[in-house]
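The complex appears here minus one protein chain, its other protein chains still in place.
Up next, chain A:
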Amino acid sequence: MDENTQSDANNDELILQQQRQIEKEISETTPLVSDKQTISTLNSEYNDDAVYCSKVKNLAEKYISLRKTRPDGNCFFRAFAYGYLEYLVKNKDDYEKFRDLVQKAKDKLVKQGFPELTLEDFHDTFMDVIDRVAPSENNEENLQELHKLFNEQGYSDYIVVFLRLMTSGQLQEEADFFFNFIEGDCTIQEFCHQEVEPMYKESDHIHIIAICKALNANVRVEYMDRADGDKVMAHDFPEVNKPNVFLLYRPGHYDILYPK
């Protein structure tokens, strides 16, 4: 640790200020989860890029629309939760199983050593959201409620926190297995403390595999990057099941997709 302390502290303060400013600008211009947009709106982001444009075209052959999520490092968890709940609202049996899983998740995490004091707030909020969108005669209303809740920062972020903790719980439960997927010489627990539990940390395959397993979800991710070829690459988590959540991945970011 350097003794160059005063300037360190000032720099921290400046960086923090700048970060806040950027976050503020993003939050003023980008909703947490957008309304549905057509796939072709992506073209406007890649005007002159032939690779991307041909991939957007390919994507539009399979999907009818997408919802963009705010790029704040929590986009995977937010997109996943939104997409999965949208599916569950329309599938009562799976909804009931899911509700039961989440209901029991708190005690499970407490047993694993997560502090109950903070956990229960996140859990209560998540359960509250799940109950408020319970499948009913009028699903249109439920979906509107879902959209509203996911765009309220408090609810939306509390859901993200709980999913992060569940992901961490799943990774630690199967530490022997997941250990093979992490780089560097850290333990799964250290990895969770550094890359899973903190907010704003981006998600990777390992996060997706763990949360899908914890919540019995099947996610298809369509990969769209500058790599050669004119098609987007689909990957299913886990590979054997029919997906019920569809996400678009572009380097560093996830959005929600709606298949034709």
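Descriptive notes on the structure:
To be clear about the criterion, a contact is a pair of C-beta atoms (placed from the backbone, for glycine too) under 8 Å apart; a residue touches a chain by one contact, two chains touch by 3 or more; residues count from 1.
The rule is simple: contacts and distances are computed from a predicted model.
Hidden from the displayed complex is a chain whose UniProt protein name, among "Ubiquitin-conjugating enzyme E2 Z", "Glycosyltransferase family 34 protein", "Sen15 domain-containing protein" or "Hyccin PI4KA lipid kinase complex subunit 1", is "Ubiquitin-conjugating enzyme E2 Z".
Screening A:Gln21, A:Gln103, A:Gln194 or A:Asn216 against the full complex identifies A:Gln194 as the residue touching the chain left out.
Across A:Phe98, A:Phe114 or A:Phe237, the single residue that touches the chain missing here is A:Phe114.
Across A:Glu86, A:Asp157, A:Glu222 or A:Asp255, the residue that sits in touch with the chain not pictured is A:Asp157.
By the touch criterion stated above, the residues of chain A touching the omitted chain are 1, 3, 5-6, 8-9, 12, 114-115, 117-119, 121-122, 125, 153-155, 157-158, 161, 164-165, 190, 193-194, 197-201.
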